[in-house]
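With one protein chain withheld, the remaining protein chains of the complex are depicted in position.
Let's turn to chain A:
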Amino acid sequence: MISLLDLGLGLAVLAVTGLSLIPRSRLVISMGFLVLGVLVAIVWLRLNSLDVALAEAAIGTGLLSGLMVWLAVRSPVPPGAGGMESSPRLPWLRPVLGLISGTALTVVAAAVWMRAEHQLPAWREPAETQLPASGVEHQITGVLLAFRAYDTLLESGILMLTAAAVLALSRNGGLSGEGTRQLGIHQIDSPMPPVPSALAWAARMLAPALVLLGLWLLFAGSTDSGGAFQSGAVLAAALIMLRSAQVDISVFTAHWLRPLLVGGVVVFVLAGLLGPVLGLPWLSWEPEWAFAAVLSVEVLLTAGITTGLYTLFLTLENPEGVR
């Protein structure tokens, strides 16, 4: 049942988790986290969940590690005054308490989990029978954009509003600059740290490949694994690499960031409104035009996710100036 490979993977995940939690250097932590992400993606592959593995690799590992490496380069040592200092009188107390409660929780949860009689999800059968009416062929895309489209819509709303929060905390509060129609946030003008010329060259080489991969993931999503979230993550990675390599994309940011950010959500809500207009419930797609609706929503949603994730990367610049 349990192969040696799985056992080794499990142990490696535990070891790397320790590696990304214990050291004091942010660079080591970031590297540990990067490796952890790769391992977790492999675990998902072993569990036959290609979609989750793709999402994990693109968002969980790729983008999050990008943010962490950036932070580690800008300020390598974590702030010392935080609550992580051991208490001077009983330095062993906190680790021991943590260990005991962690063990107790794990043992209780595992015991309960083992004892329970598990059931397979009851939505498997209806998902298969109703898939032809949803306009897509891949089941996971069907869940995301037809069966549970409402959840996906709220989630893309969350990403959009996270970006709204980033813009609000930027200089000018996400408004256009004085007397212009361009986004006036400070990150557009702030200089990037110098990078080795090889990296800049590599970024320019890799960017078209990443864009191609992103688009392939997007259009593959209707028949195979992939979709808006994974594709958006890859495209955002391309943008981040271009910016890190000092390629000037400020025109894109100034003019297109906000419209692209909201476009996906706006079109998704309007497509959802088509149902009530035709006398159907919210978010219903008729089989005749379901494919067209799902595809246009997905394309714009990908653009929204790309810009949303890229905006999160912009938050790393301190609005009060680099200190």
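We take it that a residue touches a chain if its C-beta (ideal position, glycine included) is under 8 Å from a C-beta of that chain, and two chains touch if they have at least 3 such contacts; residues count from 1.
Going forward, contacts and distances are computed from a predicted model.
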{"item": "Listed names \"Oxidoreductase\", \"Lipid II isoglutaminyl synthase (glutamine-hydrolyzing) subunit GatD\", \"Polyamine ABC transporter permease\" or \"Binding-protein-dependent transport systems inner membrane component\", with the criterion being the UniProt name of the chain not displayed", "value": "\"Oxidoreductase\""}
{"item": "Option from A:V73, A:A109 or A:A292 whose C-beta touches the chain left out", "value": "A:A109"}
{"item": "Absent-chain contact - pick from A:I42, A:L64 or A:L161", "value": "A:L161"}
{"item": "Missing-chain contacts mapped onto chain A", "value": "108-109, 112-113, 115-123, 126-127, 130, 146-151, 153-155, 157-158, 160-162, 164-165, 167-169, 171-176, 184, 186, 258-259, 261-262, 265-266, 269-270, 272-273, 275-276, 279-285, 319-320"}
